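Shown below is the structure under consideration.
Apart from one protein chain that is not included, each protein chain of the complex appears where it belongs.
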Amino acid sequence: MPDTVFLSGDHVDLRPIEEDDLEFLQRQINDPRVWRAIGRQQPVNAAQEREFFENVVCGDETVNLMVVADGTPVGTIGLNSFDWPSRYAELGYWIAPEHHRKGYGGEAARRVVGYGFDQLGLHRIAARVFAFNEASRGLLESIGFTQEGVHRDGEFVDGEWHDVHWYGYLEDEWRSRS
Amino acid sequence: MPDTVFLSGDHVDLRPIEEDDLEFLQRQINDPRVWRAIGRQQPVNAAQEREFFENVVCGDETVNLMVVADGTPVGTIGLNSFDWPSRYAELGYWIAPEHHRKGYGGEAARRVVGYGFDQLGLHRIAARVFAFNEASRGLLESIGFTQEGVHRDGEFVDGEWHDVHWYGYLEDEWRSRS
Amino acid sequence: MPDTVFLSGDHVDLRPIEEDDLEFLQRQINDPRVWRAIGRQQPVNAAQEREFFENVVCGDETVNLMVVADGTPVGTIGLNSFDWPSRYAELGYWIAPEHHRKGYGGEAARRVVGYGFDQLGLHRIAARVFAFNEASRGLLESIGFTQEGVHRDGEFVDGEWHDVHWYGYLEDEWRSRS
Amino acid sequence: MPDTVFLSGDHVDLRPIEEDDLEFLQRQINDPRVWRAIGRQQPVNAAQEREFFENVVCGDETVNLMVVADGTPVGTIGLNSFDWPSRYAELGYWIAPEHHRKGYGGEAARRVVGYGFDQLGLHRIAARVFAFNEASRGLLESIGFTQEGVHRDGEFVDGEWHDVHWYGYLEDEWRSRS
Amino acid sequence: MPDTVFLSGDHVDLRPIEEDDLEFLQRQINDPRVWRAIGRQQPVNAAQEREFFENVVCGDETVNLMVVADGTPVGTIGLNSFDWPSRYAELGYWIAPEHHRKGYGGEAARRVVGYGFDQLGLHRIAARVFAFNEASRGLLESIGFTQEGVHRDGEFVDGEWHDVHWYGYLEDEWRSRS
Partner (left out) sequence: MPDTVFLSGDHVDLRPIEEDDLEFLQRQINDPRVWRAIGRQQPVNAAQEREFFENVVCGDETVNLMVVADGTPVGTIGLNSFDWPSRYAELGYWIAPEHHRKGYGGEAARRVVGYGFDQLGLHRIAARVFAFNEASRGLLESIGFTQEGVHRDGEFVDGEWHDVHWYGYLEDEWRSRS
C-alpha cells in the first residue's frame, strides 16, 4: 500500500495513522525509552491501543500523523489541546529510539508547525519537554521555539523530579523566519 | 468490473462511488494539491474515509459521482446543500492533480449541471472557488456560471487570506445556452 | 428567575436560551411573518422544537442567545457555520414581528458581532438577507457590514424568486469602526 | 439547610457543590466579568450547567468546592488536571464580581493549597492567570506561588492577545512557609 | 418514625441506614474531624452521598448500620470486605465528633463484633486504625482485639506519614471473653 502522504518533507513524509500501524504504535508506547520521555507510565495492551486509535486518532479533536522515512514508520507527531478562539494548539511527537539522531523529528516538526500556522490559522503553538530530554529541547529551539517557562518538578521519572520546559512559537515569528 | 455509468460524456463517464474507490479517494483527499483548493485541512485515515463513504456517499442527501476517464478514476463531482423548496443545490468537484488540464473537470461539470437542471428540476446551481484557483474559475465561467459575489478573506490557505468567489447559474440561462 | 445575562446592551440583554423559552420559540418559528424571512417553510411542533433545543442550542457547535427587552424575550440571535481554521462564522437572527422597529435587532447584532471579533477571535462574519427584507439589510449596513454579493433567485417565497444578498464584515473594519 | 463544611476558614467556608447551586453558578458563568478572566467564552444554559454538574462536579476526577461567606455562595474553587504519578494538580477558582476585594479568594486558595499538599500528598500545585488579572496574580504571589513562565499571547480576550502567567508551588515551599 | 432496631445496646441502638439519614451522613463525611481519621479526602455532595447510599448501603455486599443514641444518629458502623470461604470481614465505624467520649463507639462495636461471630459465623474480624487515633485504638483493645501489625507510613494525613495499625479478633477469643 503506497503511503497516503498528507505533508511531505525531504527525508520524511507525514501520513494519516492507520489500523495497520497499531502493532508498531503499541510496541513503541510500551518501550521505556519512549514512554519515559513523554509522561506515560502505564503498560498498553492491544485492546487499549485500539481504543486510543478509535477515540483519538479517528476523532476530530486532534491532528495525528505517522512520520515515515523510506516507507518505514519511525514515530508520530501531531497537534492537540486546540483552543480555537485563542488559536492555540500544543505540538506533541516521539521518534522510535532506533531512529533517533537522523533528523526525522526536526523535519517532521517543521512541517507540522508550518501546517499549523499556514493552514489551521494558529497564532501560537506550544510544546513541553522534560529537562533531561536535551535532544528534544534542541530540536524545538532549532526550529524557532522560544522557552517561556520552567515548571519546576513537573514530572517524576526514574525516581527523581524533573523540570518541564515549556516552549512557545508565535505566527509572526514563524513568518519572519520562513 | 465494467463501470456502471450514470452520466456519460465524450471523454469521461460519471458513475456511482464504490467501496473499491476508497483507497483512491483517501490518497487524493490527503494530497495538499487537492485539499488546499477545497477548504479541507485535516488528515483523513482509512477509517475516517470509510465513515464519510457510509454517511455521505451512501446517504441520500447529496449526489456523489466518480469521474472516470478511460476506466481510470480521475476525480469526484456532485451536488450538495440541496434546498428543495427553493430548488437550489451547490456544485462541488475536484480532479486529481495528475489529471489536470485535460478537460475532465469541465466535461464532468457540464454533465452534472445539465442533470441538475433537466432531471432534478433545479432552478439555481451555485459554486464557490478560491480566488487563486484560476483553473476552476475559468471552468465555471466557460460553462456559463456568472460570478455573483466575492466573499472577502473567506478562506485561510498557505498563510494568507484568500477571497472566495461565488458563482450562480439559473435554469433559463442553461436552457438558452444549450 | 432573574435573567442570566451573557451580553448586555442599553435596551436589550442577550442571555442563554432555556427550556422555558420553547413555547415562545415555537410560536414564533411557526409565524409566517418570521419564517418567510429566514428561509424556513415547515411547521414545527413542540417535540421538534425541543429536539432543536437539545441538539443545537445545548450543543457546542453554535452560539445561541435569546434577545430580551425589559425582561421579555423578543427574538433570538447567534453565530453558526463556524470554520475555525478560517476564523469565520455566520450571523443569524430574527425579532418577533410585534417588536420590530424598536432597534432591538440592531443592538443585539452589534453586541454579537463585537463578541465574535473580540472574544472568539473571528476574522470574518457573514450574513445573508432576502432582497425584500429591507429592514434587515439596513440593519447590517448600519452596523458596518459590506454587501459582497447577490445570489440571484436564491430563495422562493410567496410565489416568487427573491435574490439573497450576502454581507461580510472583517475584523479590521470592526476595529477601525469601534 | 446548614452548610456541609469540608474546609473552613476565618471568613469563608468551603463546601461541596450542590444541585441547588446551579442557578448561582449559571448566572455567574455567563457574566462577562467572570468568563473573560477564566478563558470561557460561550453562553451556558441551565441544561448545559446541569451536564457540567453531573459529569464534572459529581465525578471523581477533580475536586470542586463552593466558597461560602456568611452562608452566601461567593464563588468556586478546586483542583483539576491531576497527574497522580507526578503528584501534580492545577488550582482553579473564580469569585463573583460583587464579592471581589474582600479577601475571599485568597483565604479559599490558602485552604485548598494546604489541603492539596497535606491531605492529597501533592508535590506541586500550578495555576494560570491572564496578564490583566492583577488581583489574581497578587493573590497567588501572596500565598507563596512562584511565577514560572509567561506563555505569550496565550489567550485572546477583548480583541487583544494577553499573556498567560503560569505559577507553581512545591510542597517544601508550602511546608517552610506554614 | 420510631427506630427500626436491628441490634440494641444499653445506650445505643443499631438500625438500618435510611434515606432520611443522608443529610446527617453527608455533613459528617465532609467534616475534617471525621474524614481525616478514616482515610477519606474528597468532598462529597448530596448526589454522591446518594449514589453511595444506593450502591453500597442498599447493596448486599456489606453490612451497614446507623448508631443511634436517644433517638439521635451519632455515627455509623458495619462490616465490609467479606471473604466468606475464609469467614473474614473488616469492621469499620465512625462517631460524630460532638458525640465522642460517651462510649457509643465501644458499645456499638461490641454489638457488631458479637453479631459477626455469633450470627454471620465469622472466624476472624479485623480492623485498621491510624496511629494518631488513640481513642479508636483504645476502643478496639478494650473490646479484645489484638494488634497484629503496623503498616508503616500507610496513610498520608495532615502533611505527614502515619502508620496504620491492624488489629484482629478470632472467634475463640471472643467466645472465651464473653
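Letters A, B, C, D and E mark the chains in the order given here, with residues in each chain numbered from 1 onward.
As a working rule, contacts are C-beta pairs under 8 Å (C-beta built on N, C-alpha and C of every residue); 3 or more make two chains touch, one makes a residue touch a chain.
Everything numeric in this text was worked out from a predicted model, so none of it was measured.
Within the entire complex, contacts from the absent chain reach the displayed chains A, D, E. Here one chain is not drawn; of E:P16, E:P97 or E:G149, the residue touching it is E:G149. Residues of subunit D in touch with the missing chain: 84-87, 119-121, 123. On the side of subunit E, the interface with the absent chain consists of residues 39, 41, 83, 85-88, 123-124, 126, 146, 148-156, 161, 166, 168, 170, using the contact rule stated above. Residues of subunit A that touch the chain left out of the display are 23, 26-27, 30-32, 36, 41-48, 51, 156-159.
Throughout what follows, only the chains that are shown with their structure count from here on.
Number of steps on the shortest path from subunit C to subunit E, with steps defined by chain touch: 2. Although subunit C and subunit D share one sequence, what matters here is the overlap of their interface residues, and that overlap falls short of half of the numbers used. Centres computed as Cα averages put subunit B at a distance of 51 Å from subunit D. Subunit B and subunit E have Cα centroids separated by 72 Å.
Among the residues of subunit E, none is found touching two or more other chains. Those chain pairs judged to touch are A-B, A-C, A-D, B-C, C-D, D-E.
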